[in-house]
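Complex shown without one protein chain; remaining protein chains in place.
A and B are the chain letters, set down in written order, and residue numbers restart from 1 in every chain.
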Amino acid sequence: MSIRIGRVLATVVAIVVGLLVLADLFVSQWPNSFGGFSQIINVTGALLVSWAAIVIAFALFLGFANVISVHWTRIRSQKPGTIYSGILLLSLVGTLIVGFYSGGPNSYGSQLVFDFVLQPLEATFFALLAIFIAAAAFRAFRIRDLETFFFVLFAVIVLLGQVPLGIYLWPELPVIKDWILNVPTLAGVRGILLGVALGTIATGLRILIGADRPYTD
Amino acid sequence: MDDIAKQVAHLSPAKLALLELRLKRKAAPSDTPEVILPTGDITEQVARLSPAKLALLELRLKGKTVPIDTSERIPPTDDITEQVARLSPAKLALLELRLKRKTVPVDAPERESPTGAIAEQVARLSPAKLALLELRLRQQSADTLDIPVEESLPADIAGVEVETEIPDRPIDLSILTDLVDAESESEVKEETPAWLSDLPLTREDAPPAQVEAVEPTETETAETGMEELDWLSGTVFEEIETPDWLLDGLGVSDQEGATPSSSDVAGFVETDASSPPPATAQPTPAENKSGWLATLRPTDEALVEDSESKTAEATGMLAGLSSLLPAEKSPVPSPEGKKDDLFEAAQEFYNIATQAPQPAVLPVPLTRREKMVGNAVKAVLYLLFIALVALPLVPGLQKVVDAETDRRVPWTEPAGDSSDVLDSQRRQLISEQLGIIDLQLPESVALVSFDYSAATQGEMQPLAEAVLGRLKGQRMRIISISLEPEGAAIAQKTLDDILTKRGGQYGLDAVNLGYLPGQVAAVRELATAPNALSAIADFKDGLKFDDPARAAWNDVQNLGQVDVIVTIADNPATARWWIEQLEMAPPPDGGERFLLAATSANAAPLLQPYRDSNQLNGLISGVNGAAAIEAGRNYFGPARKMLDSQSVAHLIIVILIAIGTMVGWMPPDKPPASSTAEQENGQNVATMNKEKES
Partner (left out) sequence: MEIVGPLVAAILTLMVFSYILGDNVLFKLAAHIFVGVAVGYAIVVIWYQVFAPKFTTGDFIGTAPALFLCFLLVFKIRPVQNSLTSALGNVSLAFVLGVGAALAIGGALLGTLLPQILATANISLNPNHYQNTQNEAGLVEWLNNIIIVLGTVGTFFYFTFAVRANGVLGGLREGFVRFWAGMGRLMVIFTLGALFANTVSSRVALLVSRLQFLAELPGKLLGG
């Protein structure tokens, strides 16, 4: 019973809050205020949005809690990889100690951690992608018909047109690259954006009318 | 061996669909002229499935919400017989298989551990088998209990970790499939894999929860009532879950009233078919994540229309774009006319079920030595690539045009007459995209949002420095914020850097307000709140604008006093938040406000329409954009230093594409060059995948 009440409550919250914020969006487009009505909506909407921002930030904490609990369990159950989990938690706790002891993210300690540990690691992980993209370029492209031909052709022109080297190969290359990006790609992306917008609206509406309830278990 | 189950469970819906498709395609018996009718019972068929398929099936069954007959409430029960009776045929088959495969001596001590009375009951195999038998007998008679079993997938905690740990590189699913199939042969003979024995135990572990899930609720009834809203369900997000081979053609089978007793396969299919289309399928977080991409696929119906796309990707986000992918095309039995759809579904299932594992897809398993050699060759090639790209970065190898002042330029940047094209292009870019900045008066305010993290700093930092330099060059006052936690530190560093280089004082000429939480909500709040900027304490000193030390900023309260907003974003989504939310919140004083986007190269094309519609007043992107700004100042900065390497890398990749294409043109019946190279490569990736999983 209480569970059902919980579900209904969640659905009601999503619908009411969503409609209020949506109303705020449209009301703020109106020129006049209808006797303070629009102002009430505006204030309410703004308040709800600001609360949501805080809850979203807190939700990140939950993700972190998950990471910690996974690795803590792994250590306790002595599963393979315990040592790595230990290192993970150690570096986490170390970062926390440095951060809180030295007084926040702008403190000297946190800056050191960011500049010399976090930034190089994170950046290098993503740098590895380039190498694998190169490998994929070799394996993935097979021209079978006109369509794949165009795909590869456009990709190659843009690739070469983007770097100064392309000019040596063919002076017109950068110009053609610009044309590709400004005309056919613009058209294609705009069509995609319209579709995305429609999809977003439909998905959002489903949440606002309670047809979709991704927040329930 | 639980790797496979895990691997499958971790796959995104799109990938799942792809995997499914691959498995399906393999099943197509190109040489069998005559289709054998599905005669065997479902248990057998399930038993024949390879581990990958089993895992898939399991996943599907878990994720599926079976409809409820609200008129009939089935009380929770502890009776194992009753519980078993409620299982759907497919689940039954699975259970049966598990029971069969279980080897008692190994598992026995574990099973006796405290798992509750029901678990013990299950551990004693005979009752379950009895129940099963009983049910089978009962099934022959008309009444089949169809009980909703609502099991949401366990929140995948490890998924978070895995994602961060493993670089997101293209995973070749065919390799995974091949791997899985190759191993499946030996697998069958082994004792129960751990992942197989997991499910029944966990199910038994928490009977009360299970019971509650079984209990039909009002809200669920509401779900079924939502069918009128079908027009809304055409959203692409929804579609990801629906292309379900288990449900293929089932809507029709329902109408035709096939009875469960027609055959076991039909029964299996029928029970699932009685469910309404899963209009209430709730997108899991994983699905939401791929929202942008998910929209890049047409609906299934489109594919049905196209008869030639039968051999194309029929599911997943790559649907329809068959020719772009090097997927092997194998003939799928095409329906002649509008035959019995149920029959087709059954036939398809049969094909999959009876398909033997095909180790032939893989070449002869490489020996350890061959593997090592392959890995070594690959590593050497990678290192070669890196070395070539790194070469122009060595300071000693850079082109010095003026030895006295140590003025350098990129080697690849054309000089003399041939530089006209590049120069004019760069000038045009700057004037078109950053012209707004040049129109600003000194002391006007620019809000710069650092919407990137350390991950993409390599590309974004030169751009950020160049754009900030441009703003500073116009003597604008700069407020920085960030929508990413890491962005605050990056912004602070960049501001300090610019102020040192160009002159200026933090707190007077520039101030960093740090991280704003809430993503799109943060942008909305910023755009509308009357004290959006003055209420925030800054990142460095913790002071607000009303502090005496910030007297220079007293005139700034909110976005109304900001003249130019610049988002430095490494992805199109963040930039879109800015564009869309600002569109909805015009500046309070009715004045003009400009929005510029400085983005990564991959985001730029996706934002180009907004530039075209003037919702963006400027769009500059990537190393190229940054280099253009630097070149305008005749400055050999971080971006121009990268240009040579960028050129080399692009050239190498183009050459690789060319070679790959030519290799692809080689006749396929001559295995050597193309296939071995590819397979060897694939083998390596597969090995890497496997190692990573372990």
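Going forward, a contact is a pair of C-beta atoms (placed from the backbone, for glycine too) under 8 Å apart; a residue touches a chain by one contact, two chains touch by 3 or more.
Keep in mind that what you see is a predicted model, and the values were worked out from it rather than measured.
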**Fill in**
Of the chains on display, those the missing one touches are A, B
**Prompt:** Any idea which of A:41, A:131 or A:165 touches the chain not displayed?
**Reply:** A:131
**Request:** Have a look at B:494, B:534 or B:646 and name the one touching the chain we're not showing.
**Result:** B:646
**Prompt:** Taking the full complex into account, what residues of chain B touch the chain not shown?
**Reply:** 152, 155, 161, 164-167, 206, 209, 212-213, 234, 236, 295-299, 301-302, 304-305, 320-321, 324, 375, 379, 382-383, 386, 389-390, 393-395, 455-459, 461, 485-486, 488-489, 514-515, 517, 520-521, 524, 537, 539, 576-577, 579-584, 600-602, 604-606, 609-610, 612-615, 622-624, 638, 641-642, 645-646, 649-650, 653, 688, 691-692
**Asked** Footprint of the hidden chain on chain A, which residues?
**Response** 2-3, 5-7, 9-11, 13-22, 25-26, 29, 48-52, 54-62, 64-69, 84-85, 87-96, 99-100, 104-105, 110, 112-131, 133, 137, 147, 150-159, 162, 179-198, 200-201, 203-205, 207-208, 213-217
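The definition used in the following text is that only the chains that are shown with their structure count from here on.
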**Asked** What whole-number Å value describes the gap between the mean CA coordinates of chain A and chain B?
**Response** 11
**Asked** Hey, which residues of chain B end up touching chain A in the complex?
**Response** 152, 155, 157-158, 160-161, 167-170, 172, 212, 217-219, 222, 226, 229, 232-237, 279-280, 282-284, 288, 291-292, 295-296, 323-326, 382, 385-386, 410, 412-414, 418, 421-422, 425, 453-458, 485-486, 488-489, 492-493, 516-519, 521-522, 524-525, 528-529, 539-540, 584-585, 601, 604-606, 608-609, 612, 622, 624, 643, 646-654, 656-657, 659-661, 664-665, 678, 681-682, 694
**Asked** Of all residues in chain A, which touch chain B in the complex?
**Response** 3-4, 7-8, 11, 25, 28-29, 42, 45-46, 49-50, 52-54, 56-57, 60, 63, 66-67, 69-71, 80, 105-106, 110-111, 114-115, 118-119, 122-123, 125-145, 147-148, 151-152, 155-156, 159-160, 162-165, 167-168, 171, 174-175, 178, 181-182, 185-186, 189-190, 192-193, 195-196, 199-200, 202-203, 205-206, 209-214, 216-217
